[in-house]
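The complex appears here minus one protein chain, its other protein chains still in place.
== subunit A ==
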Amino acid sequence: MTEESVQGFKILPLVFSQQSTSWHEILLKEHSVRHQDELKPLGQTLFILNVPPYACETGLRNAFSNVGNIKRVIFENAEDQSGDGFKRVFVVFNKREYLLKALKLTQLNPLSSDTQPIKIGVEKWIEDYNRSICDSEQLQQEVNTYMAQYDESKKQKPEEVVDDEGWTVVTKGGRRPGISRKESLANKLNEKTQKSTKKKELKNFYTFQIRESKMKNIAVLRKNFEEAKKKVELMKQARKFKPY
């Protein structure tokens, strides 16, 4: 395993466990961007690319266990539907020196160690299943506390707020609450006004209107014809008309 780098990234092999025979190459580099993010402090954050899908926080802590304390691990996945499980990971160390140490590493520990194994495979699925079987008492408790909290938060909302200058905010509630601000409602109102203006129009009053409506009729026929033609053209391309 020779040390390699590409475009400022350092390449290190990462294996799942001691028994693994193949490895993924992960790319690491010090995190540096213009916009600072509190969660990813500059100088302490390691930016890693191509981390295999099954790597979790425990796994990465295992991998960097030789370096020093890790404050947090942040995963950035691609979208759910994309079918790409490889991740970008930000590892935030407690001190800068750990980061520097990490960048000098020539070898990473396996993701899964004997003391801190990653649960995977059938074991994980069994655990998931067993967890889905819940105790109804506990569940009841959980629901009750949540609902209690929810009711509480509802109640806490002040009925009327009088601000500094003595204005009272009157939106929802009150005697005449006004229209709620929903898109659907706004659309409905729009439609209504449009309809009423349309009703006032006289349709077959002027000769040009009659002419136009005739023209429109022909236009529709033509359009249908064009559409049909297009369809037949497509069918022709698909050699549909060869009956045998």
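By our rule, contacts are C-beta pairs under 8 Å (C-beta built on N, C-alpha and C of every residue); 3 or more make two chains touch, one makes a residue touch a chain; residues count from 1.
Note that in this section contacts and distances are computed from a predicted model.
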item	value
Omitted chain, identified by the protein name its UniProt record gives, among "Tetrapyrrole-binding protein", "Bardet-Biedl syndrome 2 protein homolog", "DNA replication complex GINS protein PSF2" or "Nucleolar protein 6"	"Nucleolar protein 6"
Residue among A:Trp167, A:Phe205 or A:Phe241 touching the omitted chain	A:Phe241
Which residue of A:Ile126, A:Leu189 or A:Ile210 touches the chain not shown here	A:Ile126
Candidate in contact with the missing chain, chosen from A:Val33, A:Leu139, A:Leu189 or A:Ile210	A:Leu139
Where the missing chain touches subunit A, by residue	4-7, 9, 11, 16-17, 20-25, 27, 49-50, 52-54, 78, 80-86, 120-123, 125-130, 132-136, 139-140, 143-144, 146-147, 150, 180-184, 186, 215, 218-219, 221-225, 227-232, 234-236, 238, 240-244
